[in-house]
Structure formats: structure tokens, C-alpha cells
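All protein chains but one are shown at their positions in the complex.
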Amino acid sequence: MGDYVWFHDVSWHASYAVYFFVIGILAGLSFISYGSWRTPALRPLREKAAYGSFLLLGVGGLLLIGDLSQPLRFLNILNPAYLNLTSPLAWGALNIVAFGIASVVYILALRKGNEKNGQLLALITALLALGLPIYTGFDLTVHQSRPVWNTPIMPVLFVALAIASGSAVGALLAAGNAEAQKVLREYMLWSAGAVAVMLVSIMGTTNYGGSAAELTFMIMTTGSMGLLFIGVGFLAGSVAPAVMLFAPMGRSPSVVLVSALLILAGSAALRYVLLMAPQQIQTLY
Amino acid sequence: MSEGSKVSTGGGKRRYAMVVDTRRCIGCMACQVACKAEYDTPLGVNRTWVPYKVVGKYPNVKKQFLPRLCNHCEDPPCVRNCPVEATFRVEDGGFVLQRYERCIGCRSCMAACPYNARFMLPSHRTYTPITNVVDKCTFCFHRVTQNLVPACVQTCIGRSRVFGDLNDPNSEVSYLVAKNATQVLRPEEGTKPHVFYIGADRNATEFGRDAYQKREVMEPERSAFKNHFKI
Partner (left out) sequence: MEMPKVTRRTFLKVSAGSGAAAAAAPRLLTAMENDLGGKDFGPVSGAERKAIPVNCHVCNIQDGAIAYVENDRVVKLEGNPEHVSTRGRLCAKGNSGMWYSYDPDRILYPLKRVGARGEGKWKRITWDEALAELTEKLDAALKEDPNTIMLKYGRNRTGGSIDRFMKTLGSATVVNHTSVCESSKKIGMEPTWGPDIETPDFANAKYVLNFGSNVLEASYFHNPLSQRVTEGRVDNQMKIVTFDVRLSNTAGFSDEWIPVFPATDGAVALAIGHVILREDLQDSDFINNWTNVTVAELKEHYKQYTPEWAAKISGVPVATIERIAREFATTKPATLFTYRGPAKHLYGSYNEKACMMLPIMTGNVEKKGGYCLPRGMGWPQPMPEPGKPAHDSVLAHPPEYPLAAHKVSHLVPFWIAEGRQKINVYFTYQDNPVYTNPGSMAVWGKLFKDEKLIPYLVSMSPFMGEETALADLILPDCPYLERWEPESMPNSLWPWLGIRQPVHKSLGESRENRVLLRDIIHNLDPDGKRGMKQFWDFKDGEDYMRHHFDNVPGLKEAGGLDFLKKHGVWPIYGKLDPKTGKVSDKTGREIKADYGLYLKELSAADMAGATVDGKGIISKNGKAIGVRREGKNCVGFPTGNRLINVRVDQWADYGFNPMPTFKRIPWHEAMKEDELILSTFKLNVHKQSRTAAVKWLAEIAHSNPAWMNPETAAKLGVKTGDLVRVESAVGHLVTKAYVTEGIHPKVVSIPTGFGHWEYGRLATLKLKDKKGEYSHGADDPDLNNVWWDDKGVHPNNIIPVVADPIGGSQGWYDTVVKVTKAGPNDKYGDSEGNWEKHVAAYKETMRYAYTGDLHRKMHPEMAAWAGPDSVKHKAGGGH
């Protein structure tokens, strides 16, 4: 129309958000599995969480590889001659591989009933799992010119989201187990609360972050993105479960289950918006 | 890229740069099309593009063009972010280039570039077999190493684009940079761009409060574009 206008494709499409979501749950499950060594109430979830986490690693790995435009070249990333250690993606790849190996060893130990090594392996696996939300957060943070992404809070937020969504899945898996749910309720409560607090600070720095950030704020808070971010992600997916779980009725199993569902929906929406919204303005520049 | 290109020549190192004199840019788009032809660049993506702004109020109105391309940054975040060194900086010359055969297509470099200079090559192209990897302006490495100027510079009708070695004090680019106030895009990103503008209006190059104001004129086009790319 009337003007020559140049648009640019976004770098990452929605499938990458799905990957983030999966990675988050995977890490959260890993934490639970490790937690079961320290908190007896979680014991029934130990194997389920470990298997679930490993299974999701497969899913996440496929998603990640499938998102590459040259999926068959994914091995390049593990080629030591090519490795570029200034790239969070390179670290991420090492982290994923290490996590995969640790998971396998851990699962083998579980199957052998090797109690002694089990706890150590669970710890190692959980630590490596912790790296995953951190690296995905960093993966965004390092993009210096993107509002929202380029904030130090990203890795922390991703860890909190991992705990929240992992615990939510745990709570669903532990349906009927009041003991486990009690612990998971705590995890969910504090992580969802933390997410909500972080979102507030993100919104603040974004709205007062200069024009690019401001427009990103506008995109994130209005229209369908706004519905997803404020409505689903912030209010329904973080504030509401935190409040519900905090309230006296929060201990009832049905509230825990509802909160878990809300947290899952919210954390999916948040990942989508956090990934897509900051890329929108760039398509115009 | 052959390993040879990574060889530094020590003292004789060159630093290529482009000067874009916006006072001379007539917005003819020759550069953009010449670049498309040079590389068989597919539709929807561009190594260089020339956006413009209509500024002022009737009847005091002007048109400002701002040719854009990769800045061949001295400190390129795209290179820093590539997990497999598929994008890299050539020491001698300062080119930031792609190893197409190595690129896994993770698009980290696209996300990292503050200038949107990178794009994913679609799977359809007229005759060039390289597809589905990230591409960008190469500063016409294959021409410059044959002692030719880049294609966009060569055809520039306004002679707005000038190319040369900034390390050679006698080159036209050195002279232009020395004698004129120059601007680079988004200096706050610390990328040290090597495309220098003369007479670029800060309103067009920097994020003003309205920099991203959705121009209604773009909207139908933008939604067509977004539909096509499924954004």
C-alpha cells in the first residue's frame, strides 16, 4: 500500500514456546524426583517423575531438533570443532546431553533399587535439570536488543515456571495422595507467587523501558496477546492459584488440582507471550 | 568459507566499511534489486532494504530514505550467539559471513541481531541450491575479494553508498567518515557497526517514542506478510 514497507519474520515461532513448556515441566519433575529423597511424602512420585522427565526429554529434544531448519545437522552442535561457548545454545546442548545421560544412569539406578547412588544421581540430575530453565532463560536474555528478554530476571523466572509447572504435573500425577499434594501445594504456592511477582516487575520495567519496550508492553497487555498474558498467564495462571492455594481452602485436594491445571495453562501462555511478544516490534524495524 | 579467509595479514589488515550518504539517497531501490539479482534472494527476505518516512506537515513535507543492510559489526552479537560458529567474522576485512553448510538453522543469530539483518532462506529459490539456512548481507565478499565494490554500491544511482577500506586513510570511505558527521544505527547496542550514515535523521535511526507506532498504511500489508509467514 502507498508506502514501501519491509517486514521481517520473527526468529522463533510458537513451536519454540512449546519446547520451553516441555523443558520446564521436565525440570520440575526432576526436582520432585530428587525431592522425594528428602521429603518422604513425595516418595510415591519418585519413579513417575523420573520417567516422566526422561520421556519429556525425548519430546523436548524432538521439538528442538524439529524446530531447526536443518534438523539433520543437529549433531553439529555437539561437534567439538564447531562448539562456540559464547552461545547459550551451545551450553544448552551440552546441558541437555548431560541431563539425558544423568537421567539414564539415574533411572537405571532406580530400577536396580540402588538406594545409595540413587540420591546422589537424583541430585546430579536435578542440578542438570536446573540448568535447563536457566539456559532457556539465558537463551532469551542474551538477545540484548529485545525488550523483556534482555532482563536478568528471565532465567529466574524460567526456574520458577519450571517449579510451578513441574509441581502442577506432579500434583496431577499424585491425585488422591494427600501427603504428596500437601508438599506440592507449597511448591506451587510459592513458585506461582514468585512468578506473579516477577511478572509485575517485568511489566514495570517494560512499560518504563523506553519506546521499544513500551510498545512491547502494549503488545503484551492488549489484544489477544494481552488476553493470554494478563488474563491467562498472570491472573488465571499465577495470581489466582497463588491466592487460592494460600487461602484456607487451599489445602483441599480439588483446589490443588484446579490450581495445578491453572498453573499449567498459565505457564504455557506465559511462555508463548514471553517468546512472541518481544519479537513483534522487531518485525517492523 | 575456506580456512584461508581466516588468515590475518597482520599489519596490512583491512577494515571494509560502507558509507551511506542519506543526502544522496533518492530511494530508487536499485540497490535492493541489484542485491536480489546478485544472490537470487527469494521474495519476502532481503539482504538490503530501503524503508522511508514521510516527515513534516503539508506543505512542508520531505521524504527520508534509510538504506539498511548488515552492519558487519566489529562486535557482532550474531556471531557470539551462534552455537556452531556457522556465522563468523573474517579478521582481514571485517566481513561477518555464513557457513551455509554448517548452519543448523536455530535462528539464534537472527534473534541476536539488533538490526534485523538476518533471515531464514525459504525452501523455494529460483536457481540457487542453498535453502533453509540463515542468510544475510555478505558485504559482497566474493566481489570485494575480486576487487569489485558490492553490487548495491555499484548500481547506486545517487552514489549514496560508498564502499572501501577504513584502515586506508586515503580511501573514499575514510575521507567521508573523517570529513562528515556520521551516524551508526543503534550505537547503544555496542555492536560497533561498520555502515556509517551521513545525514541520517535520529528520528529514523533510533527508537523514538513513535518508532514503532503502527503505521496504519502498513497494516494490510503487514497482515498479508504475517499470514504468509504464519507469524
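Every chain is named by a letter (A and B) in the order it is written, and numbering of its residues begins at 1.
One rule holds in what follows: a contact is a pair of C-beta atoms (placed from the backbone, for glycine too) under 8 Å apart; a residue touches a chain by one contact, two chains touch by 3 or more.
As the structure is a prediction and not an experimental result, all values here were calculated from the model.
Student: Could you tell which one of B:115, B:196 or B:225 touches the chain left off the display?
Tutor: For the chain that is not drawn, the touching residue is B:225.
Student: Would you write out the residues of chain B that touch the absent chain, in ascending order?
Tutor: Touch set of chain B with respect to the missing chain: 1-2, 4-5, 7, 9, 11-12, 14, 21, 23-24, 26-30, 32-34, 36-40, 42-44, 54, 56-59, 61-63, 92-93, 97, 99-101, 122, 124-130, 138, 141-149, 151, 153-160, 163-165, 167-172, 174-175, 216-217, 219-221, 224-225, 227-229.
Operating definition for what follows: only the chains that are shown with their structure count from here on.
Student: Any idea which chain A residues touch chain B in the complex?
Tutor: Interface residues on the chain A side: 1-13, 67-70, 73-74, 76-77, 79, 82-84, 86-90, 92-93, 139, 142-146, 210-212, 214-215, 279, 281-285.
Student: Where on chain B is chain A touching in the complex?
Tutor: Where chain B meets chain A, its residues are 29, 44-46, 49-52, 54, 68, 77, 80-86, 102-108, 110-116, 119-120, 132-134, 186, 189-190, 207-215, 217-218, 220-222, 225-226, 229-231.
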